[in-house]
Structures are given as structure tokens and as C-alpha cells.
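A single protein chain has been omitted; all remaining protein chains appear in their positions.
Order of writing sets the chain letters: A, B and C. Residues in each chain are counted from 1.
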Amino acid sequence: MAQVMFDPSLQQDVRLRLFERMVILRRFEKRVYDLFLEGFVKGTSHLSIGQEAIAAGFGEAMQASDWTFATYRGHAHTLSRGVEMAPVMAELMGRVGGLMGGKGGSMHLTSVDHGMMGSYAIVGAHLPIAVGAALSAKYRKSNQVAVCFFGDGTTNIGAFHEALNFAAVYDLPVVFVCENNLYMEYTSIHDVTAVEHPAADRAASYGLERIIVDGNDVSEMYRVAQERLQWARAGQGPSLIEAMTYRHNGHSRADPGKYRPDTEVAAWMQRDPIPAYRRRLELEGVAVALLDEIEERVAVAVDEATEVAKASPPPPADLAWRDVWSDGGWQWRS
Amino acid sequence: MAQVMFDPSLQQDVRLRLFERMVILRRFEKRVYDLFLEGFVKGTSHLSIGQEAIAAGFGEAMQASDWTFATYRGHAHTLSRGVEMAPVMAELMGRVGGLMGGKGGSMHLTSVDHGMMGSYAIVGAHLPIAVGAALSAKYRKSNQVAVCFFGDGTTNIGAFHEALNFAAVYDLPVVFVCENNLYMEYTSIHDVTAVEHPAADRAASYGLERIIVDGNDVSEMYRVAQERLQWARAGQGPSLIEAMTYRHNGHSRADPGKYRPDTEVAAWMQRDPIPAYRRRLELEGVAVALLDEIEERVAVAVDEATEVAKASPPPPADLAWRDVWSDGGWQWRS
Amino acid sequence: MAELSYREAVYRALAQEMERDERVVFLGEDVAKAGGVFKATSGLLDRFGPGRVIDTPISEQAILGALMGAAMTGLRPVAEIMYSDFFGVCWDIVANQMAKTRYMTNGQVTIPVVIRSGNGGGLRFGAQHSQSIENWAMAVPGLKVALPSTPHDLIGLFAAAVRDDDPVIFLESKSLYATKDEVADGEIVESLGRARLVRSGTDVTIVTIGAMVHRSREAADRLAQEFGIDCAVIDLRTLVPLDIGTVLASVGETSRLFTVEENPQLCGWGAEVVSIVSDEGFYTLDGPPVRITTPHIPLPAAAELEDQVIPSVDRIVEVIMKRVG
Partner (left out) sequence: MAELSYREAVYRALAQEMERDERVVFLGEDVAKAGGVFKATSGLLDRFGPGRVIDTPISEQAILGALMGAAMTGLRPVAEIMYSDFFGVCWDIVANQMAKTRYMTNGQVTIPVVIRSGNGGGLRFGAQHSQSIENWAMAVPGLKVALPSTPHDLIGLFAAAVRDDDPVIFLESKSLYATKDEVADGEIVESLGRARLVRSGTDVTIVTIGAMVHRSREAADRLAQEFGIDCAVIDLRTLVPLDIGTVLASVGETSRLFTVEENPQLCGWGAEVVSIVSDEGFYTLDGPPVRITTPHIPLPAAAELEDQVIPSVDRIVEVIMKRVG
């Protein structure tokens, strides 16, 4: 397949946006981490720090009508679809101004208006759900594509297998993106997987191409995203991408990530996608001031979002009883 | 891997037993079919007529302490482990003399004394269970092997994927045998599967060899069975075999099998494993009289078993309340 | 008016809704080309084409996941889970995803799906093909649950389920597929959450659903004729929404409550009904509320054993006689 070619002027645009997206994700999540420590974020929370290039590349490549399906590790994917920071932050804090009024929490970020069709907290569940969206796109000839993000550990659960085969059988427009960060929660994926590349080495089981990409290279992610979205829109069926990456933090709030060798962590910190991309842009002649301006703009936005979120009150009690059913209520008796 | 070599004298023995096993399975199930029509067999029942070479080959190759895990299509595998005909037939008729006293029925044939560890009626469920037996064999260093039979349709369910990976990760002594009879219930496996060979084309996903065998050639089945059992016993881990075969009848009692092209059925009837093997034995110089004698002996045994089964009364009512728990009872209150 | 079997009603129900609304698609194993294992969907493929009537792999998680995803994005899909026992292999999608996603997203997502499934015993299929799983579904907030007892109700409740914006578990009694009844011509639509008074009566209220409706009515007739005990029989038709008002009203008149349930005893819908009536209708009850259920055991395969354990007309008569008499 040919490499997608950019118009050079567009390319500059796109590149700055890719950079900005990553900076948004990073700074937002760094703030979330601080808010944990300060006790503002309750429950659990799973950060994507280090993995931003994947969400940024796809977010840039997807059309507004495309759909994202993500996991509990979904902050980055939500923001990358253009959802505002404040409601996401408020949701993590359990405030009424949250994206779901505080009812869903960190693991279930959803914004249907932005094509963010949900974050799912049971490993594997959203793969078949994304397949269903693709089925609907095909049936309605709507030209939409469903993009489904999940981790390496997810490749060993049954729903992965069922979803991949199902999508392939009906040639559905869905792009499966495995973010291989080398670990499930605390266990190395190699310890519990029969193949080296948990997703790519299984693509052939579904008649699919073996695709491995550098998940820390945002321009590569963007290129692959464009290519596979186009492939889906052309009616060629599903794709399975394995993006190699690494999370800088532990699995979730409670986890310091001590099970990982220091040398491994250090090596991957060297490959942090954001400084790497910034260096590259600078080398390619993008003005330092332009990049600095982006960083500053985002920093301000994060501060503002934090204030807005903090100012939002807790949800009123009656919200707990709302929207069990489509009539807005919870009554099971008639 | 080298072909297993037989001692020629043993070989004659083995060959006659392979033939006899197949004849037992065939004649038993033909009788079962008649008993349906006469109203003796209630509920459902799934025949393996046409697929006997697989059960026969493995039955001959397995050691007494090895374990069989089968599906609802389990009559052949049960008999091939040496279980007597009468209790199997009585079970199908719902009689107290049945292998499980009439409580399990056709789909759940089990005889722990024969290493027949059960027939499971939910597609895919027994694959992980067989894996557990293999785990126990490895833990106890007992040198036992678990053999798990299932159909082509079973390769598309999640449990298949989980079981295969799990077995491979821990190098467990389990042999997975996919009997590819080209159809799930009434749907061609090709219509719903992303690859040509639903099991073999997925072996690589679990780091396993791609093994396809002629499931209608009993000596080939026996050879492969020996080889893979030895492989497991040598601590080399699991195997996945795809045996190509065909069922002569419909999926189950209710099904005339009309969804299959006549030419396809006719071609496979030509390849009936039993006459084929008999021709081969004759060509190799086995006396016709010896083969006839086997056929007759089996015919008599089937008649006798039928009489024994018919003479067995229905189970007494109180049996329904027995053996929910290990104390023999059903009480949930204390 | 035409005589229709419960099996034929499945076809008519699907056809009625698919004719009306092209967002309705239908997925399941062997449902299209072969017309389903119960032969209830033969002809649908020819009528609506392979884009709307879809044979699937044996992948219940994928089937129901696809159902949910399609429903979230504009379709109103229906799936068949061949036997309700198989909900075991896809329970996460039903109980954790379909049931909760509207709530978790604060109402952003609507999931108008219907899952049809053959439910219950009586066909000597053994413990893994005979379960009554209505209580699995009823126990999960966010699922509606319907169990039609007649061809008419099958069509009418199915139509209501398809038109409802929430996930509906639609359980067809396998043992009723061959039963027949008169069904009116033309469109049939019922409401979810309305019980049907099958028989009025002044001495005892029998609350039941699904295949047990017929046995309860027969038992009521015998109790009236042979023992002069006049039983009201209420077919709940849906467990969620639960028309407890109709039950409370009847118990208000009869002062006695019996449930007849095909499911195993513990945590059944009967326990829920009894508990509500014992609380809200405490002062109307004249004697103990009694549940007549399959005992808390897996179902045996042999005919003689299966017949022992699923509530029979004889057992219903006997228990009510003994407890009321």
C-alpha cells in the first residue's frame, strides 16, 4: 500500500495539530495525577502518559462522523476526539459538570456528540460492540468507520477472537488498534502469551495483514491511521494494528509500576513521543516559538479546565435514579 | 517428525482393532438412529456416522489413564474409550441403567472410570476444562494427556482462543482435535469463518504447528494421535489437529441435512472411512473371514446391548434429587 | 383470525416489525439460510435478504456485541440466542454492557435491542439446554424481560419489545413452539408491563408466566371443578416492567398468593413477587404465600425425571389443595 502523501502546506498544519494533541493529552493527565494526590480524584484512573501518539494520530486522521471505542484507559482518546477538558476532568472528580454527570466515572468516558462511543471497563467487551457500529455503518452505507483501541492483554480474551473473526467475515469497516505497552496490569504480556506480538502475530487467523507500528511516532501513527481508515471506507474490511508503546506510570492510580525493570523504563523514557516529535519538528524547521506557544496555550487551558471542574458541585442525589431506562427513570414496576 | 513405526505383528493387531472400533461406532449409531424412529430415544442426539476414524484412531492410541473431553456429539468417543454399549444406549433412552442413570442424556456421556471425562453441550466450554486436566497432569507429573475433540464451528467461539493460548503458555499436555465436518449446525463453516482451515490456519496464533489430516483415514488418524500424544508426554506442550471429515446424517435428530449439496454428500459417501479401510485391509492381505467375523461379533453385541437397554426401567423419581452436591443430596438449606 | 402456532408466531412477529421499520435487522446462528434450529425463522431470508437476516458464526459475544453497537448507532437489531442457557457465554455483554451503558453515560446512549431465546424445559434436552434463565435477567438492573405464553402475545410483546428503546430479553418457551391458538389478522402490538388476567377467581391468586400459564389455568379449572376452589390466574407477561399492581389488586380480593414458576426456586421472580406482596399487601394476606417451582436442582434429561421436577398440573392442584384446603 502506498504511503499517504501530504500537501506540504497541509502537512505543517497537521503536524502542529498532532503536536498540540499530544501536549493536550500529556498535560491534562499530568494534572489528573496531581489531582489524585490532592484527593480530588476518587475511585480509580488509568493514565496514557507515554502512549499519546496513538490517540493523537488517530484523532487527527478520523472524520467527525467516525466512532471511537476505548477502554478504561480512555482519557486520551476522549480528548483526542475534541471533547473539552473541563467536563472530562469534572467526571474524574465525580462532579455534576462531568461528561456523564459523575455517574460513569473515569473508566466510562463517553461523548456521543464527538463520536466517542464509550470507554469500557471489562477487558475485551468493546471489540464486538465496535464491530456492531461497523455493521450499522455498512448497512446504512454511511461511510463511517469504527476505531477500537485496546491493550496487549486484551488479545488473550475470547471476545477479541470473536470480534476479529466476525468483522472479517462480513468485511466490516472497523480498525482495531492494539496499544502494546508490554504489560497487562502488572504482568508482562510475554509471560502469558504464546506469540511474540499478541495482536499482529494473530492477524492471519482472521485473514488480515500483519501490521506493527511504532506507537511512539505520531507521524507514523497518523499515516497508518489514514491508510487503514481509507481501507475501511473503501469497503476492504477490518484492520488490526499493533502499536508498540509504553506507559510511563503504573497501570492505575494505585500502582507505582515497580514490576518493570529500571533499564526498561529508562529506555522507553528516552523514547517519549512528545519530546521526540518536538525535536523532529524543530529539525524540520518549525519555529520554536510556535511550539512554545502551543505548550503555553495548553497549559492555560488545563489550568482553566481544572478551575471549572473544581467549581462544579457534586451531582444532586436524584441523578442516581435517572436514566436507567430510556424514559429517563428507574422504575421497574408498572 | 518421524512417522511412528509399528512392529508388523502388532500392526496386524492394531489394524484389526482399528477396524473393529469403527464398526462398533457405526453399528451402534445406526441402531441409535433406528431407536429414534421407534420412539425409544427421546430428547436430542447427535451422530458421528462418517466421522468414526477420528474416535477410533485416538481411542486406539490413547493410554487407559489419558482423558477424553468430547462434545454433545460424543457417542463415538465414549465407546472408543472402551465404555460398554448397553449403558450408553440406556442413557440415550433415559433409563436407570444409563451411564449417568438417565440424568445426563445423550449430550453428556461421561465415564470417569474409562477416562471419558465428559461430553459438553455448550460449544467451546470443554476446551478450557481439558486444559485444566492437563494442568493437573503436569502438576502431578502423572504423564497423562488430555485429548479434547470439537467441531469446526467451535473454532469461532472465545473459549477456543483462551484455551489454546493458555495451554501453549504453560506447555500443557493436551491434544486439541478439531473434527472439521464442514458445517456447524446447518451453516457452512466457510460462510462464517475468516480462514480456509478454521483450526489449522489459526495454530500459529498459539505458536503451534499447522496440522491437517485426513479424518477419514483411520491409520493416518492413529499415526497422528500416537505422534501428538507422545509429543505431549514428552513435555512439548499442546497440539492442534484439524481432521477433515464429514457426517453422513444431519446435525442432530431433527435435521435431515438438506442444506448440503447432493454432489458434496455423494462425494463424501464415497470416502466412507469404514469400507475404505476394509478394502485396504483386504488388499493388504487380511482375511475376509476375519473382517466378517468382526462385523458379526459387533452386530450381535449391538443387539444384545439394545435388549439390555430396553429392559432397563426408567429412573426412580428420587434420582432427580440426588447428587446435586457431593453429599449425594440436593438440600440448599442447613 | 387464523390458527397459528407459537413457532409460526415468531416468523410473523419478525416479519411484522421488519416490514414496518427497516432499521430492524436479525442476526443469529443458522437463522437465515436454514431458518433456525426451531424452524421458526424460515422464509425471512428470502423475504428480507441477506443484509437484514444474517447467519453468524458461533460467537455469542460477537453477536450480542454487534447487536449493541448497531443499536447505539441507529439500528434496532434483534438477535437469536438459540437456547437461553447460552447466555452464559455472553453474559458480560448483556449484564455489564447493554444493561448499564445508558446509565453510565447519563443517558447519552440508547440501546434498542431485542434478544430472542428459546427458554425452559420439557423437551428432555438435559441440564444445559433446558434452563429457565428469566431470573438471571430480572436480577440485572437495566434489562427488560418478556415471556409470552401464547402466539398472540408472542407477536404483540415482540412488537412492543422492538419498539421499546431499552434492551429486552425475550424468552420463548421451547415447550410451546408446537402449541396453537387463534390469532387476529393485521398488526398486533401489546405493551410491556401489563399482566393479563387469564382467569378470574375469588379464593386464590396464582401468579405465573410463560409455559406455566397453561398448566396453572388447567390446574385452576380442576381446582374449581373438583374442589370448588376458585383461582384467579395472572400471566405477568413481562417480569420487567413488573405489573405488581395487578397482583396486589387480585390478592386484595383473594387474600391468598401462589406463584407457579418453571425456574429453580432460589431467587426466582416468585420470591420477588412474594416479597413485595408480603410487604405491601401484608395485611391482605390470610395465609402464607406459597411458591410452586422447579426444585433448586439442574434439570435431568430422562422424561420421567424431568416431569417430576417441573411444576405439573397435578402438583399445582395438590399444593394449592393442601395449603388452602
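Following the convention adopted for this analysis, contacts are C-beta pairs under 8 Å (C-beta built on N, C-alpha and C of every residue); 3 or more make two chains touch, one makes a residue touch a chain.
All values derive from a computational prediction rather than experimental measurement.
Every visible chain touched by the undisplayed chain in the complete complex is listed here: A, B, C. Here one chain is not drawn; of A:123, A:182, A:225 or A:291, the residue touching it is A:123. Of B:43, B:128 or B:215, it is B:128 that touches the chain left out of the display. Summary of contacts with the chain left out: across B:50, B:74 or B:101, the touching residue is B:101.
Contact residues of subunit A toward the unshown chain are 42-44, 94-95, 98, 101-108, 120-125, 153-154, 156-159, 184-187, 191-193, 254, 259, 314-315, 317, 319-321, 324, 330, 332. In the full complex, subunit C touches the hidden chain at residues 85-89, 91-96, 99-100, 103-104, 126-128, 135-136, 138-142, 240, 242, 263-272, 274-275, 278-280, 282, 285, 287-291, 296-298, 300-301.
Across the interface with the omitted chain, subunit B contributes residues 67, 69, 99-101, 103-105, 108, 110-112, 117-118, 120, 122, 125-137, 139-140, 144, 146, 158-159, 162-163, 165-166, 169-170, 319, 322-326, 328, 330-334.
Rule of thumb we're sticking to: only the chains that are shown with their structure count from here on.
Top contact pair of chains, counted by C-beta pairs, is A-C.
If you average the CA atoms of subunit A and of subunit C, the two centres end up 40 Å from each other. Centroids of subunit B and subunit C (each the mean of its C-alpha atoms) stand 36 Å apart. Along subunit B, residues 156-159, 191-193 each make contact with two or more other chains.
Counting partners per residue, subunit C has 56-57, 59-61 as the residues that reach two or more other chains.
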